[in-house]
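Removed from the display is one protein chain of the complex; every other protein chain stays in position.
Chain IDs A and B follow the sequence of writing; residue 1 opens each chain.
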Amino acid sequence: MTRTVTQGRQTKSGLQYSAAARVALILFFSALGAIIMIPLVAMVLGTFKGGAELWRNGLNLNPEFSKWSLKSWRYLFTGVTIEGELLPHSYFTWFKNSLVIVLLQTTLTLFISSFVAYGFEMYEFKGKNVLFMCVLLVLMIPFEILMLPMYVQANSMRLLDNVWGIMLPFLASVSAIFFFRQYLSGLPKDLLDAGRVDGCNEYAVFFRIMLPIMGPAMSSMSVLVGMGAWNSLLWPMLVITSMNKYTLPIGLNTLFTPYGNNYDLMITGSCFAVLPILLLYVFAQRFIIDGMTAGSVKG
Amino acid sequence: MTVVRRFLYSKKIAPYVFILPFVLTFAVFFIYPLASTIRMSFQDILPGQVQWVGLSNYRRLLGDKVFGQAVFNSVRYMLITCALLIPFPMLFAYMISSKSMKSAGFFKSLYFVPVLTSVVVAGLVFRMMFSELPGALMNSIRGLFGKPAIYWMKNEYSSLLALILLCCWRWTGMNMLYFMAGMKSIPNELYEAAEIDGANTVRKFTHVTWPLLKPTTIYVLTISIYAGLAMFTESYMVFGNNTSPHNYGLTIVGYLYRYGFEKLRMGYASAVGLALLVGAMVINVAQLYITGAVGPRRTKV
Partner (left out) sequence: MKKLLAMLMALSMLLGIVGVASAEAAPTKLTLWTFIDQHAQFYNKMAEEWNKVNPDKQIALEATVLGYDDMHNKLKIALQSGVGAPDLCDVELGQFPNVLLGQPQLVVLNDALAPYIDTVVPSRLSIYSKGDNHYGVPTHVGASVAFYNVELLEAAGIDYKTIITWDDWSEAGKKLKEATPGVYMGNVETTTQWQTSLMLTEQGADFQDNSNPDDPKPTINTPELLKAVQTQQQWLKDGIAYICPGGQVDTEEGKAWLNTNVCATVIMPEWYMSRFVDEIPDLAGKYAIAPAPVFEVGQPRSIGLGGTGTVVTLTCPDIPLAGDFITWAKLSETGESMIWDVMGFDPVNTAVWDDEALTHNPENKFNKYFLTNVFDTLNEIKGEIKFVASTSISPTMNSYFSSTLWNNLYIDLLDAESELETAQEAIEADIF
């Protein structure tokens, strides 16, 4: 699964080499891109117009440069409000909490889920099919149904108001297990026997041989898991009670309250919150398609 | 110590060690909560008092018009999003993978940005774009055509439009990616063979790409059905809360949330949840059977 191979396969589906088609395609995708960018552009414009303006005139694409100021952004970074008073906020505490959780949760989920997936794909054992049906069952059930008993469970395990409480139920992620198993099924198994012949035990085969070649699957999954962790709201909101442990979505959500009047922070903070996951994507995107090709979609 | 080591390292035991994390999570965070949910659906639960009420929660559910509306809304939303988010992203993916397409990488990244935007942020942005204020984006578009501002979120179809657009906006890029990945695994020789047979672009799509994309399509369909039926946060964010005009934005999970967390009727909420669970499973399994994803090839999954 090297870069050159994928490059070689790049050009395959059908439209003809014609100048007209080329122009038409570019035009079409530019138009689509422009439409997709509308909400984001409106949001970025909004950060310069300030929170109060959003409620007065609504969010729109009218740049209204005369109303521009960097004061909302200044508030985000310095805690000095539009009016010029110092009103410290906790945005970057939330930001840091979210970063820590995303890093931990992504790393652990990838590791644990690939570990489990390896077990499912590489061995025949009693109860395997039943257990894998359980994986599919969990995939199909909306988590919201189980939220309250899960909360009670998390409490009895002393996981409330604790970052582990946010992560623990999701570390053996079923979608990641499913995905990794698909990926592994596409890999040659003789590698394992070669490893065993070399004297690796069952676990060393996984750690030394399989883990390193799962790179592409790991990268595409890292974006999906990282995205989920970064954006997750309902469960963290239940688990966390102290303000200094809030994650970013919880924090942003508290700014939505009609009683807070903190819309400058809300709009700039929302905009800024897209950044880390965007960076992660830019960093990992070259692997994403490769990983997906070999992963979830083989049916 | 060595006994333990030998035991753990034996080829018989190793697979169980590998799947242990899942089994533990499954037991603690799934089986137990699911069992409690089933038990609670036969109870009337209020703080400090629990009462067994037999099937009365289910009986109430059957006669509950608002629940019927929630089911209708969720199913309609699911059908529309499936109808939009499968063919179009597939077509776009086919077009963008074309040889004539320049800067495909740039566009792919561009379309993926909404996927990365959280529901909280995206929902807020859409809420403000669809606001009833005359200056808000959607109303200013109407203004361009000389039409008066309307209450976007207070009308059945215009509020549905907001939800559908939000969903399409967020997921077109993702689904395109799934289809592009699926297309990559189609051997090039098949296209070449089709070309030799004189197939044009359209025929190549209908005769090669479409049939061979079936596994991908089934996968995307499955997750879309699931996501459509379980939709809640989008509606919650776009309407500002879980109370929407005429319950236009009420979904099954929203109804569960209303009874479980807002009205504190956990027993009834559990019955709603189990109804959703059964519904989602029936639809998914039916879909998998109809499309042939399970059955003969079942063991492969």
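The criterion applied here is as follows: a contact is a pair of C-beta atoms (placed from the backbone, for glycine too) under 8 Å apart; a residue touches a chain by one contact, two chains touch by 3 or more.
No experiment lies behind these values; they were computed from the predicted model shown.
In the complete complex, the hidden chain is touched by one of A:Thr81, A:Asn201 or A:Asn253, namely A:Asn253. Within the complete assembly, B:Asn247 is the residue of B:Thr25, B:Asn247 or B:Asn284 that touches the hidden chain.
Of the candidate positions A:Leu76, A:Leu148, A:Ala176 or A:Leu280, contact with the unshown chain belongs to A:Leu148. Contact with the chain that does not appear here is found for just one residue of A:Trp55, A:Trp68 or A:Phe207, A:Trp55.
Within chain A, the residues in touch with the undisplayed chain are 52, 54-57, 148, 151-152, 155, 160-161, 237-238, 241-243, 250, 253-263. Within chain B, the residues in touch with the undisplayed chain are 45-49, 65-66, 131-133, 151, 154, 241-247, 261-266, 268.
FYI, only the chains that are shown with their structure count from here on.
A separation of 16 Å divides the Cα centre of chain A from that of chain B.
By the touch rule above, chain B contacts chain A in their complex via residues 9, 11-12, 14-19, 21-26, 28-30, 32-34, 36-37, 40, 92, 94-103, 107-122, 124-126, 128-129, 131, 133-137, 139-140, 169, 172-173, 177-178, 180-186, 188, 191, 200-201, 204-205, 209, 214-216, 218-219, 226, 229-230, 232-233, 253, 256-257, 260, 266, 269-270, 273-274, 276-277, 280-281, 284, 293, 297, 299-301.
On the side of chain A, the complex with chain B involves touching residues 6, 9-18, 21-22, 25-26, 28-29, 32-33, 36-40, 42-43, 46, 54-62, 112, 115-116, 118-120, 122-125, 128-129, 131-132, 134-136, 138-142, 144-150, 152-153, 157, 168-169, 171-172, 174, 177, 185, 201-203, 206, 227, 230-231, 233-234, 249, 252-253, 256, 266, 270-271, 273-274, 277-278, 281-282, 285, 288-289, 292-299.
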